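Structure below; questions to follow.
All protein chains of the complex are present and in place, except for one that has been dropped.
We call the chains A and B, going by the order they appear; numbering starts again at 1 in every chain.
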Amino acid sequence: MKSSVIIFPGSNCDRDMDVALKKFGFKNQMVWHNDPEIPKSDLIVLPGGFAYGDYLRCGSIAAKSKIIKSVVDFANSGGLVIGICNGFQILIETGLLPGALLTNKYLKFICKNVFVKLNKNESKYFKNIKKNVLELHIAHNDGNYFCSKDELKSLEDNNQIAVNYCGQNGEVTEKFNPNGSINNIAGIFNKNKNIIGMMPHPERMIDKYLSSNDGNFFFENLIKNLK
Amino acid sequence: MEVNEQIAIDHGLKKEEFSKICDLLKRIPNLTELGIFSAMWNEHCSYKSSRLHLKKLNTKGKKVIQGPGENAGVVDIEDDDAIVFKIESHNHPSFIEPYQGAATGVGGIMRDVFTMGARPIANLNSIHFGSPQHPKTKNLLRGVVKGIGGYGNCMGIPTVGGQTNFDESYNGNILVNAMTLGLVNKNKIFYSKAAGINKPVIYVGSKTGRDGIHGASMASTIFDDKIEEKKPTVQVGDPFTEKLLLEACLELMAGKSIISIQDMGAAGLTSSSIEMASKGNLGIELNLNKVPCREEKMTPYEIMLSESQERMLIVLENGKEAEAKKIFDKWNLDFAVIGKTTDTKKIELFFDNNKVAEIPINILAENAPVYDRKWKKTKLPQKIKFNKDNFKKLKITEVLKKVLSLPNISSKEWIWQQYDHTVMGDTIQKPGSDSGVVRVHGTNKAVATSVDSSAIYCYAHPLTGGKQVVCESWRNLISCGSKPIAITNCLNFGNPEKEKNMGEFVECVEGINEASKFLDYPVVSGNVSFYNETKDKGIKPTPTIGGVGLIKDYKKIITMDLKNNENLILIVGKTEGHLDQSAFAINVLNEKKGPPPVVNLFNEKNNGETILKLIKEGLINSAHDVSLGGIITAVSKMAIKGKKGFKLNKHKVLMNKFDYYFGEDQGRYVIEIEPNNHSEVQKILKDNSVHYDEIGIVTENEIIIDKELILHVDDLIKSNKNWLEDYMDK
Partner (left out) sequence: MKIKVIVTLKEGVLDPQGKAIQQTLNGMSFSEVKQVRQGKYFDIEVNIEDEKKAKAKVEEMCKKLLANLVIEDYKIL
């Protein structure tokens, strides 16, 4: 299975994602934002970081990069695209995912472990996933997901809400909302569920000596579903 | 403009220094030249008050690849890997503009590390603020923390440790010390010494503006009422550009075209060009029209003194310019050939086809003034005779809760949660422990690092305080199972022209040196910050020590959280019950006099090495060194981390229980061991002549002292966690 991680000026979680993808069996390539096209891939990942310094709005300038056209074409033809953290912000700015990511409610960067609930569905990401309440990690300043009431209804009706912040037992309540996101939304799918954007970093939770390794469930499940 | 003595004084030079310049040059300098002298000869760049004493520092060791004198220090961590590290201050700018001052401090120290070819892998910081009641403290803290996070997070370097202190002596002068560690192949280190004649001198990075002109001079002056006017001299940082600069430099360094490279920090283009030429015993010629400028009509004076951030100066091999330019174009950074090396041993500046400055380099560097300032020894204070009757009124529950919630002891999670501490995927131990630990990427090794200071001890008796802070750094590294290798120091002091302050400096340095020598823990880099004084009120002497140690197998790291019920708790090292200058004495008894605890270097070394032996044999379940707040604070912190309780037996030593639990004797560790390892642990301790006390056991969650149930671990957690959160957010 081939994957491509796109690097923008200012991306800084690209190496972490490369390590994670390779660990779980992907043949990964790093792709520079100015490259004319993306090599043949089964999966494209937009990693975390501060692409273009988060200038104007997070992800706004990266969303106008040369390479985005290839990403959009790939996504529109059903290809799998993951956006983590800054990557999620970029996907939203391209319009591939709906809504907006505002500054955290308490106006502070937050770096900590959180529990998240992956909403089981038939997507290649979550189908048959062995564990769906995972301990993952967030590190962001602008992860406050926002959308209009109509948009929210549409997301709910179409099962596009991918990930919610929750408690240790999967309870999705305000108490466990770290940044003010509507309905504790931590990640969403597009309508066809081939694109997922999420704020938490699964690639930082793949080594039990460093953290938990709940991130393993995410990657193992994905490559299993792809094969 | 005709230069005269008054203009020189306005530039921060002294009368005698101006005379010396005129003598050495054999003429009066022009304004551009005066600006250059004022930058190179101020305290921050020339170390004129400290150089004499810094020469005495212990800087040699088997693992030292590069000691002081370069952009950063370098130590060997085996397998051709080396760690490049340094700590630096950015105190005066942070007081004026906390966000940018702190941010650019972090940016500057990271450049010092990657200019040597090392990718930064960990950041730490030691920040000191005035009394929490002081009206400026909260906003300064908020701004500094946001600035550190804003820069470090954007660069994608994890912040893995730090220290935050409050003391009224910092009311008018906060301290922001930033430290960075980087990883490099020991055969691929880059230095700043220029070599070869007619080699192109290249400028890369951001364009030059009018930021921070005279920033280095500001760092060497005392604040007064005119502090608002100093605002334009603070530099503004752009971490995004620095991230591009980091990647571009590392890409260029993968080839063989760089002869030498230095970042433009304090005194910008002036200090970098002169230092590079001076080290190589060469001259340097610059055409200032070629310097990329962001503002219009910049003068040579402004170009040379600008402290615009995110810029580097490179001496390149001939013929490699096009190849290098390609890399910097890719990363969208300015690249300009602005001069060349010469054999004149002078710095010569050209602008609009005129020569606008010409100074022999040795006058600026080697001939910079060196002062042997008068200093006064601080006498060792007399021990206080505490009235033990007063202790009878104290309840240990209340005292413990109070001590755990003291500003200098309480949890700083509110702060470090704003720092990305896991980016780069190698963080093994996060902030909030004895040391931060990061794995050496792709290997089984890890590097442990911590930053420590003890201003209260140093103020009471600088010689002892200097020794103590090095020992505490050493203990913090040992507690996680690492072998300490070397230190970097940031020496923050008041006005060196006052005998008392100069004495504090001299004696702290002497103390640091003595401990560093005995423990084989050399100083490989550092920085001095003088003149931390406002309206005659100076800071307490605050030498900050950044330590680095090696863990050969990261899976064997020792953490401080208590692990299992019924495990035994031991104190390694002798408890004498020294209360003077302790957190308990100062905050509960309101007693601020007396000497700091005695430092016995022999015991420090012996106890620490024995702890490492115990760790090597797999006999320790958790460990934590004893420092502020004594034994009971140390055990409480371990309980809080592990969400466990502890039961302490009546202490066997004949002394008052408050002396025993809150005394801050040095050289001690709390360790948790399994009952079936008890005899083996005892044997090793006895064989190494290490004193120890068995003080109790781990419980599920209850805190029991001398058979009395006094608290639940949740009470400890609440006391420790709430102070800072309530202070900042409510």
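Basically, a residue touches a chain if its C-beta (ideal position, glycine included) is under 8 Å from a C-beta of that chain, and two chains touch if they have at least 3 such contacts.
None of the values given here were measured: they were computed from a predicted structure.
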Touching partners, among the displayed chains, of the absent chain: A
Chain not shown: contacting residue from A:Q29, A:T103 or A:N121: A:T103
Per the touch definition above, residue among A:K2, A:K23, A:R57 or A:K224 touching the missing chain: A:R57
Touch list for chain A against the chain that is not drawn: 56-57, 60-61, 64, 93, 98-100, 102-107, 144, 146-147, 180
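What we mean here is this: only the chains that are shown with their structure count from here on.
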Mean-CA-position distance for chain B and chain A (Å): 36
Interfacial residue positions of chain B with respect to chain A in the complex: 146, 149-150, 153-156, 238-241, 243-244, 330-332, 416-428, 439, 554-555, 729
Sites on chain A touched by chain B in the complex: 9-10, 12-13, 15-16, 19-20, 34, 48-50, 52-55, 106, 108-112, 137, 139, 141, 201, 203-204, 207, 209-211
